[in-house]
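Here the complex is missing one protein chain, while the rest keep their positions.
Let's turn to subunit A:
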C-alpha cells in the first residue's frame, strides 16, 4: 500500500477563501512591521559589535552569581543567559555572556576579555571558555550593509529571472510572495527575540531560494496550462495548476521539513536559531506560493495571446536535453 499524502485527484478551490487567506497575510505582514519597530530585533554581535563568551562548567550555572561577579568591572550592558540543549551531558552547564562594545574602542582589547574570564573563574574555578568572539563596531556596521545588500540583491536577481522566463505579472507575484516570507520571518524573530546574526541572513536567503523554487513549480505549470487551455478563465487555470502540483508541493516540503526537524532537535544549540529560521521559512514559503503568489497574478491578470513561437522557443531550448 502506497503512502498518499494527497489524493490523486484533487479539486480544491484555493481562491474560495482568498479574501481570508490574503487578508491574513496582509495582516501578518503589517503586524510584523509593527512588532519590528516596537520591539526591535535581538541583534547578535555581528551587527552591534561586542563580545560573546560561551562558558562550560561541570557545576550548575547561577546566572545571578555570574552577573554579580561582572558588575564591579563596569562594562556597561552585560547579558548572561543560560543555554539548554538535549545534546548536553548531564554535568554540562553552558552559559553565554555578552558584553557590549566598550566606549571609544575601535578594536577589541584582550585585557577586557581577560578581566571577564578572571571574574568568572573566581565564581567557578572549573569553568572553561569554549568560545570567545569579538566584533569591532567598524566591521559590524559593514556587516549590516552587506546583509541588506545580499537580501535586496537576491530578490532583484530572482525577479529579473522570473520576468525573463515568465511574464512580468509572475515576477510581481513571486516578489510579493518573497517579501511576505522575509517580512513575516523577521517579525517572528522580533516577537520571540531570537538572536539575529549573520547566519540568520543566510537563512533568510535560503528561505527566499526555497520559496521561489516552490512558486516557480506552480508558475511553470500555470504557464503550460495557459497554453493548453486557451479559453479557460485565468482563475481556473491557476487553480488547476495548484491542484496538479499539490502532491509534489506537499511531498517536497514534507521531506525537507523532516530533514530540518531532525536538525532542529538533534543539531545542537549553536545553529538552532539558524535552523529554526529555515524551518519556519519552508512552512511559510509553501503557504505563500499557494496563497500569495497566485493571488497577485490573478489580480494583475495575464495577457492570453501566448504566441506559438514563445511556446516552441521554450521547447526548442530544452527538447535537446536528454539523458
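Some points to look at:
In this text, contacts are C-beta pairs under 8 Å (C-beta built on N, C-alpha and C of every residue); 3 or more make two chains touch, one makes a residue touch a chain; residues count from 1.
Going forward, contacts and distances are computed from a predicted model.
Entry comment: the absent subunit's protein name, as recorded by UniProt, is "Protein translocase subunit SecD", drawn from "succinate dehydrogenase", "Peptide ABC transporter permease", "ATP synthase subunit b" or "Protein translocase subunit SecD".
Here the missing chain is touched by one residue of A:61, A:135, A:177 or A:238, and it is A:135. Checked against the full complex, the one of A:68, A:192 or A:270 touching the unshown chain is A:270. Only one of the listed residues, A:75, A:119, A:162 or A:302, touches the absent chain: A:162. The missing chain, though absent from the display, is touched by one residue of A:81, A:102, A:121 or A:206; that residue is A:206.
Of the listed positions A:58, A:76, A:153 or A:233, the one in contact with the omitted chain in the full complex is A:153. Think of the hidden chain as still there; on subunit A it touches residues 2-5, 8, 54, 56, 87, 106-108, 110, 128-136, 138-139, 146, 149-150, 153-154, 157-158, 161-162, 165, 198-199, 201-202, 205-206, 208-210, 212-214, 216-217, 219-221, 224, 244-245, 247-248, 251-252, 254-260, 262-263, 265-268, 270-271, 274-275, 278, 314, 318-319, 321, 323.
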